[in-house]
Structures are given as C-alpha cells and as structure tokens.
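To start, I am sharing the structure in question, which I have written as structure tokens.
Every protein chain of the complex appears in place save one, which is left out.
After this line comes chain A, so read on.
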Amino acid sequence: MFDLTGKNALVTGASGGIGGAIAKALHAAGATVGLSGTRVEPLEALAAELGERAHVLPCNLSDADAVDALPKQAIEAMGSVDILVNNAGITRDQIFMRMSDEEWQSVLDVNLTSTMRLCRGVMRPMMKARWGRIINISSIVGATGNPGQANYAASKAGMVGLTKSIAYEVASRGITANAVAPGFIATAMTDKLNDDQKAKINAQIPAARMGTADEIAAAVLYLASPEAGYVTGSTLHVNGGMAML
C-alpha cells in the first residue's frame, strides 16, 4: 500500500520539522523528492540523509518570481512534479489591533500567495499527465481562529478555500487537491515551551499530548497515494481531537 515509486514530489518548507518528515515519508514510499526551503544547509543535510532520489531546490517564497520559477526548476531536476506539498509557512503573531500591513502581507504572501503560485505552476503538466496530487498544509487555527494570529489564521483558512476550488476544477482530470490541518505538533518551536505551558496545551487536547511531525507526514502520504484517488477537496484534521471538524 502507498507505493509512490516513479512519482516526483515537490515539498516546500522541507528544512523544517514537519516538512522534513513529509519529505522522508514520501521518499520512503519510493518517490523522488524535491526539497525546497529558504535555508540551504538543512536541505543539503536532509538530501544527504536521504541519498538517492533527493534534489535540493532552494527558494525564497516571499519572492514572487522565484516562486514562479520553482515548478520549472523542479521539473528540470526530476522530470515532473506529480505531487506538490505546500508546507512552508511563517508566523508573525501580533494582536489584531496592532497588526501592521507588513505583518499581515508577509504572512499572506508566503503562506497563501506562494501556495497559489505553485499550484498554478504545476497544474498544466498535471492536467496533461491526467494525474496529480496537491496537498496544502493548513492549520487547525484556519478553522478555529486563534488570538494573535489573525494573519496566520486568514492565510490558513484561505488555503482551504483555494484547495477546494482547485479540487472542483480539476477532479475530472485525475488530479486531487486536499488540505491537512495539523493541531499542536511537537517541533523545535514547541520544544522551547516550559513544562507548565506544555501542560496547559495538553489539557486542551483529548489525546492529552502533542502530535508528531511523523503523524502529519502519514496523513500527507495517504493523500499523495494512488489509494486516495477518490478523496478530493477535503481537509484532514490531525489534531488529537482538539477540534472535531
């Protein structure tokens, strides 16, 4: 089950905890992976760890021209992009009444607009191939909202609407578009929280623990697989029951 041999996957934010886990999971299932991100060093390290079938494709997602060029670079490196995982994201938290235009725009640019550009860039070859998988990593806060994250929540909710609209348009061409919405996931960022903060977070989660990056990667692997061909336009919530949507 979940054999991705011969498929080429482009993963953004592959230098981060969740993106790295996604790239590893797809790679382990046989896919060739294009690792994109801003920081070259962790991408090179991951590519070295994966060995064959891994390509490093650095890209600054706040640069529109660079984002538009990325699908072409990925196709040059791998031959095609059959699976696109828009995982890269940034936060610029601020209470809403103090939020600057810059804080708003930078988050929307990287999280939502770059996702749109990359989806658009891979659509034509996917339509020709009559096969494609688009997986956009949203967030629980896109559905629930979160104080201090109006920009981030808007971008993540926007990704869901984008995903559903794309799913409608290209379903008849063998292309699926889905979102994965992680809840609290243990990453380098959450490692910095103290025990008291962690306990408060865990108290809100029926599963009473944070999720792991591998648990997000497993959801992505499923949606990328041929077995998930009839699943499109959906949002798979992976949050330990924190929000049952």
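Simple rule for what comes next: a contact is a pair of C-beta atoms (placed from the backbone, for glycine too) under 8 Å apart; a residue touches a chain by one contact, two chains touch by 3 or more; residues count from 1.
Note that in this section contacts and distances are computed from a predicted model.
Engineer: Leaving aside the chains on screen, match the unshown one to its UniProt name from "Potassium-transporting ATPase ATP-binding subunit", "Acyl carrier protein", "PTS glucitol/sorbitol transporter subunit IIB" or "Alpha-D-ribose 1-methylphosphonate 5-phosphate C-P lyase".
Structural biologist: "Acyl carrier protein"
Engineer: Among the options A:Ala45, A:Ala77, A:Met127 or A:Ile201, which residue touches the chain absent from this view?
Structural biologist: A:Met127
Engineer: For the chain not shown, which residue from A:Ala54, A:Ala74, A:Ala88 or A:Val170 touches it across the whole complex?
Structural biologist: That would be A:Val170, which touches the missing chain.
Engineer: Could you pull out which residues of chain A are in touch with the chain that's been left out?
Structural biologist: 124, 127-128, 169-170, 172-173
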